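Every protein chain but one is kept in place in this view of the complex.
First chain written, first letter: the chains are A and B, and each begins at residue 1.
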Amino acid sequence: MNRRAFVFSAAVASGLPSFNALGEVADATQAVEKIVGNKNVSRGRVTLVIPPLVENGNLVTMKVSVESPMTKDDYVQAIHIVAEGNPLPNVVSFYLSSRSGRAVITTRIRLGDSQRVRAIAHMSDGSFWQGDASTLVTIAACAEV
Amino acid sequence: MGKTSRTLVTMPASAKKGDIIEIRIIVQHDMESGFRHTETGQRVPRDIIRDFLCTYNDVEVFRVELHPGMGANPMIIFTTVATESGTLEFKWTGDDGYASSTTSQLLVT
Partner (left out) sequence: MSDQNAEMTFIAKVFVCCGICALVVVGALAKADPVGNERQSSYELMSADTKAMQDDPLLNPANFAVLDGRALWQEATGTNKIACAACHGEAKVSMKGVAASFPKLSTSRTGGRSLLNLGGRINQCRTEHQGAAPLALESKPLLSLSAFVSTQSKGMPITVERHASNASHLEAGERLFNLRLGQLNLSCAQCHAERPGQKLAGNLIPQAHPTAYPIYRLEWQSVGSLERRLRNCLTGVRAEPFAFGSKELLELELFLAWRARGMPLESPGVRP
C-alpha cells in the first residue's frame, strides 16, 4: 500500500489531520540542513500563509512574508520553501536584494499530500529564521483513473 | 534550438522614486514534474523551468530557483523599489533549452 493511500485511509478513518511518513520529514530536515549548514534556525519573523484546506494539491497559492527593513545593511537575501510531504522537499528558492522593498512573495506550488510546509529566510547578516504552515490536501472527485 | 512560450507581466508604467512597486508575472509552461506516469506505466520525464531572473537596467534585483514542486504555469508576485526610469527584463530558463523573456518600461519621477 503506498504512502498516499495509507495517509488517505488513516485520515478518513481517524478523522484527524493526516501525518507524514517519517521518511519524508527526514528528507525535508536534510534539505534544510543543506540550506543552513550548521547554523541555527530561529523561529519567527517569517509568516507563511497557505489555505488550511486545499481543494487540489496541484496548484496551491502560498504567500510568504518576512519582517525586515530591507535596507542596504539589513535585508532578506533569500527565502527557501521546503515541503515536508513532497517527494522532493525543495520547492522554490527566492533570492531578494536590498532593492526588493518588501520581502513579500506570492506564488503557486504543488503539494502532494497534507503536510507542513516550511519557509526559511536567510538574512543579510547570515542568520536564518523560519515560519511554517500546515494544510490538508483533499483528493479531487472523479478523476481520470 | 530552444523552446519558448508566452510570459505575461503586470506592473505599473510609472512610479515615484522610492516607491515599492508590485510585479506579477506568469509563464505558460506545464512544469512536467517527472513524477507522472503514462497509462502504460512509463514515467514522463521531468521538463521544468529552472530559473527566473528579473533585472532592472541590467542589474539583478530578484531571482528564483524553481523545482518540480512549483505549480504549472509558474506565477510569482514580488516587489522592487522604483529607483530610476528604465527597463525591467524578466527571463525564464529551463530544461530542454527552454527560454522566454519579456520586458516592461518604468518611468520614475
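Just a few scattered comments:
Convention: contacts are C-beta pairs under 8 Å (C-beta built on N, C-alpha and C of every residue); 3 or more make two chains touch, one makes a residue touch a chain.
All values reported here derive from a predicted model rather than from experimental measurement.
For the chain excluded from display, the touched partners among the shown chains of the whole complex are A, B. Note that of B:Thr10, B:Asn57 or B:Thr87, the residue touching the chain absent from this view is B:Thr10.
Where chain A meets the omitted chain, the residues involved are 1-2, 4-6, 8-9, 12, 51, 53-59, 61, 112-113, 138-145. Taking the complete complex into account, residues 5-6, 8, 10, 24, 26, 28, 30, 35-39, 44, 72-73, 75 of chain B touch the chain not shown.
Just so it is clear, only the chains that are shown with their structure count from here on.
Chain A and chain B have centres, each the mean of its CA atoms, that are 20 Å apart. By the touch criterion given at the top, residues 20-21, 33, 35, 39, 56, 59-72, 74-81, 83 of chain B touch chain A in their complex. Within the complex, the chain A residues that touch chain B are 58-60, 81, 83, 86-88, 90-97, 99-102, 104-111, 145.
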